[in-house]
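To start, the structure under review is shown below, and the notes come after it.
All protein chains of the complex are present and in place, except for one that has been dropped.
Chain naming follows the written order as A and B, and within any one chain the residues start at number 1.
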Amino acid sequence: MSKQHTLSELAELLNGSLHGDGDRTIESLASISNAAAVDLTYLDNRKFEEELKTTKACCVLVDREVKTPDSLNVIRVDQPLAAWAAILEIFHPRKRLFEEISPAAHIGNDVSIGEGVGVGPGAWIGDGASIQSQTEIYPGATVGPGTVIGEDCVIYPGAHIYHGCCIGNRVIIHSGVVIGSDGYGFAQVPSGDPAEPVMHKKVQQVGNVIIEDDVEIGANTTIDRAALDTTLIARGTKIDNQVVIGHNVQTGRHCLLVAQVGIAGSARLGNYVTLAGQVGVGGHLEVGDGAIVGGKGGVMRSLEGGNVYLGIPALPAITTKRIYAAMEKLPEYRRKISQLEKRIAELEERMGET
Amino acid sequence: MSKQHTLSELAELLNGSLHGDGDRTIESLASISNAAAVDLTYLDNRKFEEELKTTKACCVLVDREVKTPDSLNVIRVDQPLAAWAAILEIFHPRKRLFEEISPAAHIGNDVSIGEGVGVGPGAWIGDGASIQSQTEIYPGATVGPGTVIGEDCVIYPGAHIYHGCCIGNRVIIHSGVVIGSDGYGFAQVPSGDPAEPVMHKKVQQVGNVIIEDDVEIGANTTIDRAALDTTLIARGTKIDNQVVIGHNVQTGRHCLLVAQVGIAGSARLGNYVTLAGQVGVGGHLEVGDGAIVGGKGGVMRSLEGGNVYLGIPALPAITTKRIYAAMEKLPEYRRKISQLEKRIAELEERMGET
Partner (left out) sequence: MSKQHTLSELAELLNGSLHGDGDRTIESLASISNAAAVDLTYLDNRKFEEELKTTKACCVLVDREVKTPDSLNVIRVDQPLAAWAAILEIFHPRKRLFEEISPAAHIGNDVSIGEGVGVGPGAWIGDGASIQSQTEIYPGATVGPGTVIGEDCVIYPGAHIYHGCCIGNRVIIHSGVVIGSDGYGFAQVPSGDPAEPVMHKKVQQVGNVIIEDDVEIGANTTIDRAALDTTLIARGTKIDNQVVIGHNVQTGRHCLLVAQVGIAGSARLGNYVTLAGQVGVGGHLEVGDGAIVGGKGGVMRSLEGGNVYLGIPALPAITTKRIYAAMEKLPEYRRKISQLEKRIAELEERMGET
């Protein structure tokens, strides 16, 4: 399949308006700063608008409003990043590596395998698991007994899904992800040893994990199984690398959980919640629909939806920004308070004299 | 084996007092909100006391004091969560998946294997390692040369234990855990290149890791081997997911290290220390017996035992809570200080006039 497309074709495909030479052909894609004369690129972030003047790209996808040099071929679209995502699927369609069961894969008993499923060498599928059509399981990944994996999923090398979990359709699970490991639950019980009177007894974790359709889970993220019931990642939610999801957590739909976020047990997120990098959410708390928590935020109380929060503890961003500004002045306040004390003492003394 | 038990049987077993119909039978376990008429459940957290009025459970394990509806079967016990943990072991006894050495496992030379050991397909055991009786090693896990693993352990898929380490009895190691990787140690040495005058030379890490009995280690946690000597996790300590333990760290017994905690090299924890999620402890510091550090805390000085700490830097919780309260008022202080300055200037001016 040739990957050459003329600018006219691409503009039509994207429902965009072309300014420039429609007969030029695009052979490949590149970033705006690295693009060469056969490349298509895009500009999504106005911060980098200056690059339009220097790019060597054949053509740039831009929004409807931005000013562009006359000499530059551009395709104007409503949302350049969305158009770019569509273009990527044309130039870089998903390549399947495994389309059948490798003889070196370890497949248990009573495993149900759909049409077109690929399982790489060294992967392990436990007894009674079900892998639905077109799903691809890379080498070294493992799927526990009784776990169901939907259609068109990709399970990358060394991802591990424990027993009895449920993964939806079109779910992407990157390397090192662990799903269904035991939640962190212990009961303090007497140990019988006077020197160490109590010990932590494991509370067996007998719930499961459900991942709904169209979820993506980044490398080395962990999602614990529920103590009872279910830990739920609702459909369309995208999870970055090294996120920790505790037992019995429920996320809403279409959430964005950025790298190193930690969500403690039984917390609940509404739909369209965004947690930026390194945010922590305390156990049993609720974060409302559409709430956004800025990087490193520490959520210590439940948060209402629709607002932006920041800081430790996480407060409305406008408050935290004021606090940050005031914090930088703290040493100055300290001095000012001392000066005020002196000035008042002086006044008081003089007043005493009068 | 039938899993049906009458309430009378269960009450006796738990040393609890039954209020209700002792002949009713329990078939399964469920959470208080999801329980059906054949289910046993429990109430451990008084916050959810209201659920007692609406639960459909056959019977609830409760503490000795809580008020319960007359019509509800309850078993009163001293510690509902501990009783629940005991019940779980009856209804959900540990199921062993692997009870022998898979022909597809990769076993090195001079490996010592105890009675009843199970090793799954694709697991690797290095030369001279020793796996003691009843321990189960899942597919894709690896055990380095010379490492000793005690009795009754479970090593989940894709856990990796390097050479020369020592794991006790009844230790549970979840997927993605790495034990015995090199500590982070480098010496600055001249590079010979004037443009980059110094470089970081690796200091070989030749110590090991010892994990004592009854430790559990959550998914994707890493525990580095000591530079020299030993990194030690003392008995009964429970570690959550994605915790980082640096080289030469020593934890006390029965510590609780919650998800995403990071403990820098050579730090020492006493017994019964609790570090909540995302806490960081600086290198070479000491945290005393029974100390508790709240979520996201940054331990920058050694902490005495027996207290609760919070914040960055971690201070006694009562202090940090006052600071947090004051921080929210900071922008207000700022205004107040400006107003005071004006008022004093005015007074000074008037005093000057008199």
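Structure notes:
The working rule: contacts are C-beta pairs under 8 Å (C-beta built on N, C-alpha and C of every residue); 3 or more make two chains touch, one makes a residue touch a chain.
Values in this document were obtained by computation on a predicted structure and should not be read as measured data.
The residue from B:Asp224, B:Asp240 or B:Glu286 that touches the chain not shown here is B:Asp224.
Listed residues A:Gly126, A:Gly144, A:Gly168 or A:Gly218: the one in touch with the omitted chain is A:Gly218. Of the listed positions B:Gly118, B:Gly140, B:Gly168 or B:Gly270, the one in contact with the omitted chain in the full complex is B:Gly140. Residues 29-31, 34, 47, 79, 81-82, 84-85, 88-89, 92, 97, 102, 104, 120-122, 138-140, 156-158, 172, 174-176, 214, 216, 218-220, 236, 238, 240-242, 253-254, 256, 258-260, 271, 277-278, 295-296, 312, 324, 327-328, 330-331, 333-334, 337, 340-341, 344, 347-348, 351, 354 of chain A touch the missing chain (whole complex, contact as defined above). Hidden from this view is one chain, which touches chain B at 106, 122, 124, 126, 140, 142, 144-145, 158, 160, 162, 176, 178, 181-182, 184, 186-189, 191, 196, 198-204, 206, 220, 222, 224, 227-229, 242, 244, 246, 260, 262, 264, 278, 280, 282, 284, 298, 300, 312-313, 315, 319, 322-323, 325-327, 329-330, 333, 336-337, 340, 343-344, 347, 350-351, 354.
Everything below uses one rule, namely that only the chains that are shown with their structure count from here on.
Work out the mean CA point of chain A and of chain B, and you get 24 Å between them.
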